[in-house]
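Every protein chain except one is present and positioned as in the full complex.
After this line comes subunit A, so read on.
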Amino acid sequence: MIKVQSSFESDLQKKIVNAFEIFDQDGTRTVDIREIGTIMRSLGCCLSEADLQDILVELEDEDSPGYVNLETFLPMMTKFLLDQRFHPASSNKLLQAFQMFDADKKGYLTQAELTHFLTQDGECFTQDEMEEMLSAAVDPQSGHINYKEYVSHLVSENL
């Protein structure tokens, strides 16, 4: 059966294969299952940990547990991207989320405030994640998080 692919789709697939290959050290077309989250997110998906867990159950290679095959991953990932599943919320929504924490409308959040919300609510950040986030988010002068600036940093396409 011949399946005609749009160039858009084949381009997508190349991107997926590229990202996958970075984690496939020896060219065996498999990667450690723990890397899948990074691969999917690096391809633009805004996944929750819960979403990820569901996907991993489906993807895990039955013959070698703990690993995922490119053959299984590629069609699933292509579909996600084509369907725009896990498409990130707009930067505006992201900004609103920060504003939600800033009840006093100060325009900034203190380190304690942000740490409190992100390590105790939702899919809590580990201490490492929190520290790493703060290391980039905190304005060195004020010691606070100017979240408006930080949002543009997070959503910027050119890291």
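Worth pointing out:
In this text, a contact is a pair of C-beta atoms (placed from the backbone, for glycine too) under 8 Å apart; a residue touches a chain by one contact, two chains touch by 3 or more; residues count from 1.
Here is the rule we go by: contacts and distances are computed from a predicted model.
UniProt records the chain missing from this view under the protein name "Serine/threonine-protein phosphatase with EF-hands", selected from "Glutamyl-tRNA(Gln) amidotransferase subunit B, mitochondrial", "Serine/threonine-protein phosphatase with EF-hands", "Late endosomal/lysosomal adaptor and MAPK and MTOR activator 1" or "Glycosyl phosphatidyl inositol protein transamidase complex subunit". When the whole complex is considered, the residue among A:Asn18, A:Gln53, A:Gln84 or A:Gln127 that touches the unshown chain is A:Asn18. Of the options A:Thr38, A:Gln53, A:Gln84 or A:Ser142, the residue whose C-beta touches the omitted chain is A:Thr38.
In the full complex, the hidden chain is touched by subunit A at residues 14, 18-19, 21-23, 25-28, 30, 32, 37-42, 44-48, 64, 66-67, 88-89, 93-94, 96-98, 100-104, 110, 112-113, 116-118, 120-125, 129, 132-133, 135-136, 154-155, 159.
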